[in-house]
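Note that one protein chain is taken out, while the other chains of the complex remain in position.
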Amino acid sequence: MSASAVLSVAVQTEDFALEDAFRRLRQAAPGAGAEVAFVGLVRDQAGSVASLTLEHYPGMSERSMLAVCERAAKRWPLLAVEAIHRVGTLGPGDQIVLVLVSSAHRHAAFAGAQYIMDAFKSEVVFWKLEDRDGEKVWIEAAPSDHQALTAWEETSGEGAP
Amino acid sequence: MSASAVLSVAVQTEDFALEDAFRRLRQAAPGAGAEVAFVGLVRDQAGSVASLTLEHYPGMSERSMLAVCERAAKRWPLLAVEAIHRVGTLGPGDQIVLVLVSSAHRHAAFAGAQYIMDAFKSEVVFWKLEDRDGEKVWIEAAPSDHQALTAWEETSGEGAP
Amino acid sequence: MLEVRFFARLREALGQERLSLPLEAPELTVEELLCALDAEIPGARAQLTAPGIRLAVNQAFIEDDALVLKPGDEIAFLPPVTGG
Partner (left out) sequence: MLEVRFFARLREALGQERLSLPLEAPELTVEELLCALDAEIPGARAQLTAPGIRLAVNQAFIEDDALVLKPGDEIAFLPPVTGG
């Protein structure tokens, strides 16, 4: 649909300035009527997280991000996409991720941005190490749930955990 | 659901700076995990539009915008909304409208921003005067369609336009 | 008094943006208002009852033709807009 969309992805430790990102997006593809930006921030959940350290697989993360953006640009008539994900150590309130999309039409811009962000969450690998009052914890998809399920399978018929 | 969302709406002739808008949003309601921004721009359709002049009903437009934002904040757990609509004379590429929404969760932020923008388009009244190579034209929802329909009703049974 | 406001194409067609109308009766129907405006600005009725024109009273849309206006009310005639 729009093989000509201008796609830019980056993984970086530095923070990003929103005004600059919008300017680059407009320079990359002038003439847009609609832009949608998503910004993800480190949440401070009741003050328990002192810091968050993100690790990635350099090369693979950028490649996955680009593949996601390409799929979005095939599905909706996007003009340009700029995606930035930060790695390294971040504190509460810090910006983590930016997805910025432009299109002639607002519904395409909204759909494209939301699709990209959803796909980033499920396909692009970023490991998170949380510092909770000095204790460092790797955040993984509830391993306890997985173990509970495995335990049920192993003991099936015996009245379980 | 979130009677405590901080809502800010403005109609102004001045341009808006995106970095400033995000900063105000964060000051209004700290602790968000997700922000979604929509920016609408004057499209340059094959160079035919030299300028666009927007007129509004001062007081009524702000009131309608606020009502829309209040409905969105009841429906999704939004933390803050900042909406700015420009009036006056704008050229191709100029920013017309900003809808900026924050929430703890990204799906709420996306849904809230899209709902607000859709509702602005259908409920808030802004008249547009286009300057097409010197000819000034008020842009109205295709009056010819409406006349065509009326004509059909008036002449029904006679074999029509 | 009744405050009457015209916007955009109507403002241009009628040659004015707003107008204060003395209210002799304690109430006025929209029909009576249209007559009064047409007396004030010849041709106003046709413009103000054209397809797509909406009314707002005190800055809220009014769909009801049986509406009754009271002293101090602000009534506005709003030409159609695009969904853009």
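Labels A, B and C are assigned to the chains in the order they are written; within every chain, residues are numbered from 1.
One rule holds in what follows: a residue touches a chain if its C-beta (ideal position, glycine included) is under 8 Å from a C-beta of that chain, and two chains touch if they have at least 3 such contacts.
Small disclaimer: the values here were computed from a predicted structure and weren't measured.
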*Name every shown chain in contact with the chain that has been left out of the document.*
A
*Write the list of chain A residues that the hidden chain touches.*
55, 57, 59-60, 63, 121-122, 125-129, 138-141, 143, 146-147, 150
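Basically, only the chains that are shown with their structure count from here on.
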*Taking each chain's centre as the mean of its CA atoms, how far is chain B from chain C in angstrom?*
25
*Taking each chain's centre as the mean of its CA atoms, how far is chain A from chain C in angstrom?*
52
*Round to the nearest whole Å and give the separation of the Cα centres of chain A and chain B.*
27
_Of all residues in chain B, the ones touching two or more other chains_ = none
